[in-house]
Every structure is written in C-alpha cells, then in structure tokens.
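Worksheet: one structure, shown below.
One chain of protein is taken out of this complex; the other chains stay put.
Chains: A, B and C, in written order; residue numbering restarts at 1 for each.
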C-alpha cells in the first residue's frame, strides 16, 4: 500500500507552540505512524508550500491512501489540486481526513455540504466507540481520553455517514460524530475529528492505531483507470 | 391517529419518589402529552397489572402508534403480548420506545440484539440534535438540558439505526445515540433514551414535542391486514 | 409550499417527437402535476433560455421545492446558477431530480460523485417499490409498468442513498436503484430515474403521485437564513 501524507505546514510557521509539541512537524508525526506499518510505503509528504502541494498527478496516480491534515490554509489551497484529489478519490484512492481538514476543499466537494461545525479549544475529550465491528475499530478500546483537544460540535453539516464509528464527548458539554466513513465513487473516506495542532494527539497509541486501521480499510480493492462516464449500451 | 400508551406501572408501586415526581403516574404524564395533540385520540393506557396488559388484540388492531414505557418488569412481561406487539409493528403500528423500554421484549425481538448498554443514575444530560431535517426534530432546539437524568452509554447493542437524530451528552463522561429510528416491516420505531422514573423529563416541553413529533412520524401510511407470507407467483 | 420547475427546454427545440408526446413541453406536463396539488403554489417555470435560467436569487429564496428536468444541456448550464441551487438546497430547499437531471451540475456537486450510469433507449420498465413505508411510496403500487422508457443501469456512481425507495427493472436485462433519497445540509433530495423525453412518463398516474409525494416529503420543515459557517464557542 502506497501512502502519501499532506500536512499543510502553515501552523508550524505561525505558531511556535506547534513545534514544541511536534518538533518534526505534524507531518513528521504522521510519517512515524506510517513507518510503523509493515504493509505500507510512504511516497511523499506534501505541504502548501511545495510545488503542486507535493500532490502531483504522478504521485496521486501511485497513491493508495492519502492522509490529509490542514487548517487555516484551507481557503488558499489551489482549486486544481483539490479537484485532482477529488478525482483520484472517485477512482479509488483512500482519503483520511484529519481534524480541520474537514474544511478542506477536496473533502467539501466530495461531501457536497459546507462541512461546518461548532468548536472550542482546550477541552478534554473522550473518544467513544459505538461501532465495535468496523475494521477501523479493530483493537481500539471502548473509550479513551485525550486530556487536551479541540471540541467539534453538532450540528456538523456533513451528509449522513456510511458508518459512525466514534462519538466524541467533550467536557465543555459538546458531543459530535467524531469518526465517520463515507464512500464516493470507488474511494473510501474516513473523517476523524481529533488532531489539534497544539496537542500531542498524533502520539497517542489509540489514535495511531485508528489511523493505521483507517489506511488499511481505505486501501482500494479496485481502482478505475480513468474518470467515470455514462455508457450507452 | 389512535394512540395507545403502555406504562408498566411497577415503579409507581415500589418507589414512593416516582409518585412525587409523577403524581398521576408516568402513564398520566404521557397521557397529557397525547391529549395536547389535536390530531390524536388516546385509546387506553395499559399496565403490567391489567388483563393482557391492556394490549388486547382489539386494542392493538385499532392502534396507530403505541407509546411504551417500562423498566424493571421487562422480564415478567408476557411473551404472548410481546409477540402480539411485534406482529402489529410489522403490520404497521408505530412504536415509541421510551427509556428502559429499550430492554423490553418486543423491542429486543424487533431489533434482534440484546439492547444492552451502560448506565448511571443522577447525571445531567444534554440532548443534542445531529439530524436537523428529520420530522422528529421539527421545532426542536439544537441542544437542551435535562438537569437530572440517567446516562445510557455505548456500546449500546442495537442494530445500525435508520437515523440517529439525537446524541446524549452526560456530565459523567458518557455519550450515546439517544434518539434513533428503525423500520421493521411496515412499522416505524423511535427509541429515545431520556425518561428516568424519578426525574420530571416527561414534563419538559422539548421532550413532549419530540414525543408528539415521533407519534406523527410513526403514524402508518399503510397497514398490512395480516402477517406477511412468502408469495408464489 | 412554493414550487419552482426547471425544464431545460432544449429537447423541445431539437427533437420534434418531444412535442408530439408533450405538446405543452415537459415543463407543461410537470406544471399539471403541481397544479393538481392543493397544497402547492407554482412560482415559475425556468429554462436554459431564460435569463438566469429563471432561477434568480429572488425565486430560489421563495422556493420550497425545485423540480428539475434536464438532459443534453447539462454542460452548458451556468456554473453560477448551479452553485446557487446547491446553496439553496443546503439551506433547506427540496430538490426533485428527474431522469437525466441526474447529470446536472447542481446534483453532481451535491453528491460529490460523477453521477454516471449505463443507459439504453426504448425498453420496457417496471418500477418496483422496495421501501413501502417511505412517505414517497404512499399510495404507490408494489410495481407498475412503463411500456417505453430509457434504462439506467448499475454501476450508478452515486453515494449510498439515505433510502432506496424504488428499483427499476428493464427488459433489456438492466436493473438500477431508480428512486433514491439524499440529504445535504437542511435540504432533502429525491433522484428519480424515469422520465425520458419521448415517452409519456409524466402523464402516468403513479409517476405523478410519486412526484407529488416527493414534493411534500422534501418541503423543508426548517430553512437556514444564510450559508452555514463554523461557529466558535
């Protein structure tokens, strides 16, 4: 399985506290997760500051699963690269959408909704599994705590998920559908709420396991060689 | 729309505090809700202590929606009456399953699962709407608080709901799928977690509105005259 | 309920046989359906040849349900008007997507998929109800025949529907998910496969009833006054 990581890279430049938590950047933390998977090869780590964001046609053509973290730069992400991601998802590429990447262009265009929500920083989260048989929940505890996270709250403007695997409980009185799957074309998509830039979420063993599980689940059994078209008989 | 209420009636006999909160019994509180619906006629209120639990074939035949509250008497409920409810749901009768009625025989046999969950008394709940377009959510706030309730927690052993309309957030760190719909045969089912016997939940205007909405949603557009059978062509 | 019809109007100009079947245009046939609804007011009938396609901001602001038929002009439909429809659906406007409108820009962007399928003209269809309790199936026969239609076939590249209400059976060996619902934002969407431009489908009493049912089902209980945004607490 070939995995590509996109880490926006903007917060690392603007917020010194990000590099305190993630000295090798958020992309570096995600890279460690992929490197622990014996069945995965990391192709590249792109960012907003790389040519074509590192997500060239050649890279995406070889990518089985794209892990994507982004935040404040969602609006400046190039439309053409977002459309390219969208197209590759329809053709089968798995898409792991982490935290505020819920607002990225490619996810929004795949969902067809605004992908908006309520949010608040610096709260304690409990991730609660409500779908124990899903492959993404394999080996995951019934519930685990993230001492410091950002709450996302309902109403989240997302389409009805194929499966809701995790609920997020937050000590500020919020709750949300925290881990959700969607299918678009041949592509499997996992949206996961935790992962604020100044909290060590991507070091948490359960979070790491969930991301690994999600990559394996989203790894396409089949890909379409080109875009779908209507077919006259 | 003809509505029948089943209120087990056991807690009213055993726990004096129930009658402090519900001097006219829980069934009486549910009756008030039905009586506020201009489009509904209340047929009867059955209990565990009535002949055939008040749910005779004649009553169920005329019932469009059955509102059902039960608790500690779930196991002693007669199998034959549970089977009768099950059959009428398949033929179209709506079924509103309140609080610990989640463990009643008819709901369990309709679900095919154990309908078990974690629980704890005396917590504060927030009911959070995550499905704003569903008819059961019409006129309901994005979130409202029940100062004292019983938490139900995941893993709840229910089948994947048709729709999850409400999440329950609890101040003891629990969260659950609090308001869920299911369809079985021609019958629409709404399972709703709030409604502990010693808290004034069924007086809460939002809870009352949700139950009214649920009755209208579950009111069958079509009923089957008899049980379904395989049909040779 | 305020209803707006969009009938592309292109086939009426190019194919004389369309006006033989629909002397008042397809839009005229849809208009008759709306006029038979006592609970509906027809606002306007737009076409590809009207200014802003007849779908101005003012019209859509007042529209509760948009009935949309289009075909060969899907690609030339203005992007800005498609985006306007999309936005109004998210804010609550119902959207009834008939036949080859499945390929229109607004439906595709709401779905996030290519909305492609296999097709063949001049076949016999049976519309088969597989979801008898859905409001759109109210009063509809278990199955009915359309002697001449266009088959749509799987794999249809649509997201998993909220509900599949009708299957389409075709005498050329094809079958498809013919009537499907989706929710996006506050908007309810019904996609329905029958309705080829040279067959009298929109005169069929069952088809007319399905479209009326769909309008009533999609009529929004709540609308958002403006586009959704993330909300900091």
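Quick note on the criterion: contacts are C-beta pairs under 8 Å (C-beta built on N, C-alpha and C of every residue); 3 or more make two chains touch, one makes a residue touch a chain.
Keep in mind that what you see is a predicted model, and the values were worked out from it rather than measured.
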item: Touch with the omitted chain, as defined above, among B:27, B:94, B:168 or B:185; value: B:185
item: Among B:6, B:117 or B:169, residue touching the chain not depicted; value: B:117
item: Contact partner of the left-out chain, one of C:177, C:196 or C:212; value: C:177
item: Positions on subunit C contacted by the hidden chain, ascending; value: 126, 128-132, 142-143, 153-156, 160, 163-164, 167-169, 171, 173-177
item: Touching residues (missing chain, whole complex) on subunit B; value: 86, 90, 103, 109-114, 116-120, 151, 153, 157, 159-160, 162, 172, 174, 182-185, 227-233
item: Interface with the unshown chain - residue positions in subunit A; value: 92, 132-133, 135, 137-139, 183, 186-188, 220-222
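We take it that only the chains that are shown with their structure count from here on.
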item: Centre-to-centre distance between subunit B and subunit A (centres being mean Cα positions), rounded to whole Å; value: 37
item: Whole-Å gap separating subunit A and subunit C, where each centre is the average of the chain's CA atoms; value: 33
item: Multi-chain contact sites of subunit B, meaning residues that touch two or more partners; value: 132
